[in-house]
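A single protein chain has been omitted from the complex, and every remaining protein chain is retained in its original position.
First chain written, first letter: the chains are A and B, and each begins at residue 1.
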Amino acid sequence: MKALARLWRRLPGTAKAGVIMLGVFLLIAIIGPEVTPYNPSVTTPLQAAAPSGAHLFGTTQTGQDVLSQFLIGVRLTLELAFWVGVIATALAVIIGVTAAYVGGIVDELLSLLTNVFLVIPALPLLIVLLGFLNGTSAGQGQLPVIFVLSLLGWPWGARVVRAQALSIRSRDFIAATRETGERSWRIIGFDVVPNMVSLIAASFVNTVLYAVGASVALAFIGLTDPNQWSLGTMLYWAQLGNALQIGAWWWYVPPGLAVALLGTALVLLNTGIDELSNPRLRDARSATKIANRRVWPTDPTPVLGALNGHGGGLAGLARSFSRKSLIDEAAVGAGNAEKAGELR
Amino acid sequence: MRFLLRRLGFYLVAFWVAITLNFFIPRAMPGDAVDAVLAKFPQLQPAARKALEATLGTGNQGSVWSQYLTYLNHVFHLDFGASLSNYPTPVTTIVANGVYWTIGLVGVATVIAFVVGTGLGILAAWRAGGRLDHALPGMMFLQATPYFFLALLLIQVFGITFHVFPVAGAYDGINYTPGWTWPYIANVADHAFLPALTIVVTSVAGWMLQMRNVMVTTTGEDYVVAAQAKGLSDRRVVLTYAARNALLPQLQGFGLAIGFVISGALVMEIVFSYPGIGYLLLNAAASKDTPLMQAIFLLITVAVLVANLLVDIVLVFIDPRVRAMEVAR
Partner (left out) sequence: MSPVLDIKDLSIAYQTPGGDVRAASHVNLSINKGEVVGLCGESGSGKSTLAYGACRLLRPPAVITSGSVLYSGARTGTTLPVDILRLPPDDLRAIRWRDVAIVFQSAMNALNPVLRVRDQILDGMEAHLRLRKDEAHEKAARLLDLVGIPRERLRSYPHELSGGMRQRVMIAMALAADPEVVIMDEPTTALDVVVQRDILAQIVELKDTLGFSVLFITHDMSLLLELCDRIAVMYAGRIVELGSAADLQNAAAHPYTQGLLRSFPSLHGVRRELTGIPGSPPDLRDPPRGCPFIPRCGFAQPGCAQVDMSLIPVRGGRSPLHVTACPFVTHEGAVNAAPEQETTAPEGALS
């Protein structure tokens, strides 16, 4: 507990904001569906009504309560993103560490595989995959989306994990454990992986971010199960119901804004993880405050008591643009002692 | 030519993987997936149906291997068959129409966003960009906003509430005919403005943040301190020593991110009903027009690979170490 408190204090302000925002979303995800005021699928005659006391987020074109859909949507979206994060990060760690540790041809092949899947554009491939799956029996629910997103979500993390695993592997203390004859998998499990915790955490957050964005985009296009009330699906129905044209901004703004805020929270969380794990980053922050004044990397080191840097008469510093040069003097010859004396 | 050749080889491998994926995906689908496609087009003539079955792997066509070879043959002859939802128009014709719009819009907007974003990123890491630091959280928010959501907002504000810009299509087909005439071009620009703005606003934030981070790391390098020790002007230190070196990982990041940027832009096309290949792809997926869908996927992949290769070429020019690898024996 105390360690957590210490971590918290070391986070920069923006990262703290990110953690709080994420906490709010998690809260909504956990209790949201329990407190929905209405059944989100039930239609009412109150069509496309603006937000009011009865419907805090207004209603859709078919009279469904937007708030209820929203509350469920947050959970569904987060759930999906979480699972994709877990699966894809696990895959990334396994592949990355294997490639780094086994080396040789296996490493070449795995790296090739990783790079190929990195460069092939993910969303169009996802569209093709879901284009086939959609509407079929296998296309129901969230599973197909989780499946395809995980399938394409691991390469980024794998690359990073492999690089880190390689550098750890070459470090002295691993060589030492190898000397003592420890078995490889023990080394990996107990020495290598624990050193990569922050990296894996950052990779996980990144994957969740990607999953949120991709799932919302896919749902918006209509390639996921439209009967599931995820945030993306809400946007899909909003587009289909011409929410723009009928001016029902309350229909698409909450889910869209939620996605943007969720994404921002995750990015901020990641910067927090970066700062905690990489002390150099902390010191190399773009500008820091010293004695309440901002100091930039290109500034000279501040001097306390003279932070303006002025004072100290230099009225007469002769900017020497002269052509007299020590080297020229030397080139004339060591024998010219008087000339050398002139310099003094 | 070692470096570029190796990269080209890699891209060819990636392309081959994409082609193979295209081939195997329909065959790996659960049975009712293929049925769903066939069911959508009951009116197809027998010849067309047979061709469709060939791409989907149903029916008796011979061994998988021979089907694969036939497929490869088709791809290299750019024969993707006819579009199902626009039968009998060949896929290539439909795609060709959409490609220009997308390249024009997405290509230009992305490059603008990259240049502006990188410039802002350089400023933000330097004293001169002091106040830009306050904009950072806002930038992060923009970066996390889905393209299409921003598109919706922009349409709401500028298209509907304020009627400043048109909200659909690439040009007004009723009143204007295509051609190199000024009114037509102006109309195109008018229609392209909001979509371009969407792309630029969202991705500028991303490039700016990325460049700023790279700059922060780079200014910590010894050679920048050495440049300061030399008493060089701030401008030279930041531009020639820091930014010039920071540009290298920034460009590499650009290559990696191209796929994402294009993906986001494609979805945005649907919001604006902009008739680019994104719009076509999404409609094809929705209507299960599989030949069209798969062809567009390949095209987008090729575009991303070509863009990556271009980035590699630029890197050869601006990084002497890569240049050395390039000419190494």
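As a convention for this text, contacts are C-beta pairs under 8 Å (C-beta built on N, C-alpha and C of every residue); 3 or more make two chains touch, one makes a residue touch a chain.
This is a predicted model, so every value here is computed, not measured.
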Q. What are the shown chains in contact with the chain that isn't displayed?
A. A, B
Q | From B:38, B:225 or B:314, residue that would touch the chain that is not displayed | A | B:225
Q.
I need the residue numbers on chain A that touch the omitted chain, in ascending order.
A. 10, 283-284, 287-288, 290-291, 295, 297, 299-306, 309-321, 323, 325-327, 329-331, 334, 340, 343-344
Q: Provide the residue numbers of chain B that touch the chain removed from this figure.
A: 220-223, 225-233, 236, 240-241, 244-245, 318-321, 324
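To be clear about the criterion, only the chains that are shown with their structure count from here on.
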Q) Measuring from the mean C-alpha position of chain A to the mean C-alpha position of chain B, what distance in angstrom results? A) 21
Q.
So in the complex, the part of chain A that touches chain B is made up of which residues?
A. 14, 17, 112, 115-116, 118-125, 127-139, 209, 213, 216-217, 220-223, 235, 239, 244-245, 247, 249, 252-253, 256-257, 259-264, 266-268, 280-281, 283-287, 294, 296-299
(Q) Considering only the defined contacts, which chain B positions touch chain A in the complex? (A) 10-11, 13-14, 17-18, 21-22, 25-26, 29-30, 32-33, 36-37, 124-127, 130, 133, 136-137, 140-141, 143-146, 148-149, 152-153, 155-156, 160, 167, 212, 215-217, 219-220, 224, 228, 234, 237-238, 256, 259-260, 262-264, 266-267, 270-271, 281-282, 284-286, 288, 290, 293-294, 296-297, 300-301, 304-305, 308
